[in-house]
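Here is the structure we will look at.
Incomplete set of chains, arranged as in the complex.
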Amino acid sequence: MLKEGDLILLYKDPQRNYLLKVENKKFHTDKGFIDLSSLKNKDIGQNIETNLGEKFYILTPSLWDIIMKIERKTQIIYPKDIGIILLKSNLFPGARVIECGSGSGGIALALANFIRPGGKVFSYERNKEFLENARKNVKKAQLEDYVEFKLKEVKERFDEEDIDSVIIDIGSPWELIPASLQALKPGGRFATICPTFEQLTQTVFSLEKAGFTQIETLEVLTRRILVRRGKTRPEQRIPSHTGFLVFASKVI
Amino acid sequence: MLKEGDLILLYKDPQRNYLLKVENKKFHTDKGFIDLSSLKNKDIGQNIETNLGEKFYILTPSLWDIIMKIERKTQIIYPKDIGIILLKSNLFPGARVIECGSGSGGIALALANFIRPGGKVFSYERNKEFLENARKNVKKAQLEDYVEFKLKEVKERFDEEDIDSVIIDIGSPWELIPASLQALKPGGRFATICPTFEQLTQTVFSLEKAGFTQIETLEVLTRRILVRRGKTRPEQRIPSHTGFLVFASKVI
Amino acid sequence: MLKEGDLILLYKDPQRNYLLKVENKKFHTDKGFIDLSSLKNKDIGQNIETNLGEKFYILTPSLWDIIMKIERKTQIIYPKDIGIILLKSNLFPGARVIECGSGSGGIALALANFIRPGGKVFSYERNKEFLENARKNVKKAQLEDYVEFKLKEVKERFDEEDIDSVIIDIGSPWELIPASLQALKPGGRFATICPTFEQLTQTVFSLEKAGFTQIETLEVLTRRILVRRGKTRPEQRIPSHTGFLVFASKVI
């Protein structure tokens, strides 16, 4: 049975699906409303009807769903990019990871999911409003035990050492390369995302200068295929650019 | 200090990097050889010289590196696709996951990394040679405690129930939809990869018929950017198609 | 000097540019209006001011501009696809080409531009409203002498023979394969665009059955790069799918 505070995806179709908490509240859709407290008599996988008799499924949201549906105060990093970061960084249950800045918390909660229970995400953010929003989003995903938020503008160094991975998501990532170098353990992995070519080249050249190795850049595109009887086709518009992902390894 | 059996990435440049174990063996490169047992006096992040005095770095391989460099007896699933699967499935430390077939073990070891320590990957494969190779690759990545390999051709059902995620990688994924439905917990996630359009449509229509919801298909492209002073450009050829990824959620 | 009826592109910036004729009319923009008859005192390459003193350039529209800005009654074929068709068909000054259906006239005018002065485009359309709109667009581009529009639903055969290239843009292109075969000269080229996979496979298999050779399918993506000092990046959303282009050659 679901209980107060549980996170669910209320799903009808690709256009109508909502990330919600079980709580005493009515939730309105164009197909009628649902009393979210009535979810307490339900289980994941069941369906629930609006007052107009329209069925919605109660699903476990994937990380992808959560990241795409968190409350945004900033540009978010897309799941397509986070998926690549998960495989190109040193991440595992128990890993200790630094993230800067927190943004809307999307990366923090993806990282938190995969480093728990023994690991920790240290998430730095200088903007209080962003940090509080990121904290709220991580809490909504019930991952707050694995993220330590820090309201701080990092200049010279992070508070931590011996870190497995650093993920930087600020406008001038090269400024945090010395701090990242110091925080990372030998062999530790650096990752960042650069929306523009100028950010990209400055970041890569700064990584080279700082002595990082295995420096690599890639961009990721995803395209949905709409599979429908007799009229299957790729979707007609896609996000074609979020940023260039840069990865590097610390050596001694 | 490194010890016998540890997995490392020996890295010189994008063309010269090797996934190796610390063991009593000489490893030959076009820049001379390295006695792998001498790695025992070294740490991750340090470098080591070949007999010809050429430096290589000793790095922690990322999952991406490992998947791309395991011994292949089959077509592998690329990390770009696995990254998306990680975010679109229900995966977390403690998750119980079924994979079929094992292939070369690339998916199994990626899953194993993220469900440990409390979770388990049940990996089914009907071809003994493939299974043994997959097992060897998972063992090389030191993740064998989290994968249970099963030499078995699944037809009607898997041995497990109450499973968080099922990942199918066989030529006719639709044949395993009933077995997947039975094994998954309500809200559990189904994922598969279909190289051809015909496999894709048959899989999606079978998922619809079996009552799955939140069915979605996407394809992923990655392109490396070669950042070099005064001559930065995208790489000239890329893998443009591996398969279409299909995801779905089980409902009651 | 420009004269009555001339076609121009009135250009201020990527968002503000308009395909216009020199005529006695006021044209309103968010930067004020321009009296289009005053263009008669101007030349291509000069600028003209609105009543609010805002400068717009008077340019020769490229075919790309014209196709993107014609009045649309139907889905158009994008210039990115037409560019490929130009190189994959048999087109040259003097070529005789069949097009079916006329759509909004975008293909017709591109073809007309390149087969003039000795060639002819025979453009079939069964919908009178579409045909009249296509004719208007071709006339606006001053290419009406090179296109013969035919209000007719083709079933069994086209009126022409010994044709260099046939371009089919209807929902069921396979239905016009026999008619195309008959109209084409030996070695003549067939081209069509299929939005869905099912249309694609049915078309290709029908071409094979009809004895066409050199059958080939491709899709085209274009992505704009926004070059701006210190913040150069690809555009963030692109059209990712219009249709699959199919080409084939008639043999005896």
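Quick notes on this structure:
Labels for the chains are A, B and C, by order of writing; each one numbers its residues from 1.
Operating definition for what follows: a residue touches a chain if its C-beta (ideal position, glycine included) is under 8 Å from a C-beta of that chain, and two chains touch if they have at least 3 such contacts.
In this text, all values refer to a predicted model and were calculated from it rather than measured experimentally.
The full homomeric assembly consists of 4 copies of the same chain, 3 of which are present in the displayed coordinates.
In the analysis below, only the chains that are shown with their structure count from here on.
Note on chain placement: the centre of chain A and the centre of chain C lie 43 Å apart, centres being C-alpha means.
Centroid to centroid, with C-alpha atoms defining each point, chain A and chain B lie 21 Å apart. Among all residues of chain B, those that touch two or more other chains are 197, 201.
Taken in their complex, chain A has these residues touching chain C: 195-198, 223, 230-242.
Touching chain A in their complex are the following residues of chain B: 9, 11, 14, 17, 43-47, 57-60, 62-64, 67, 79-80, 82-93, 110, 113-114, 116-117, 185-189, 197, 200-201, 204-205, 213-227, 229, 232, 244, 247, 249-252.
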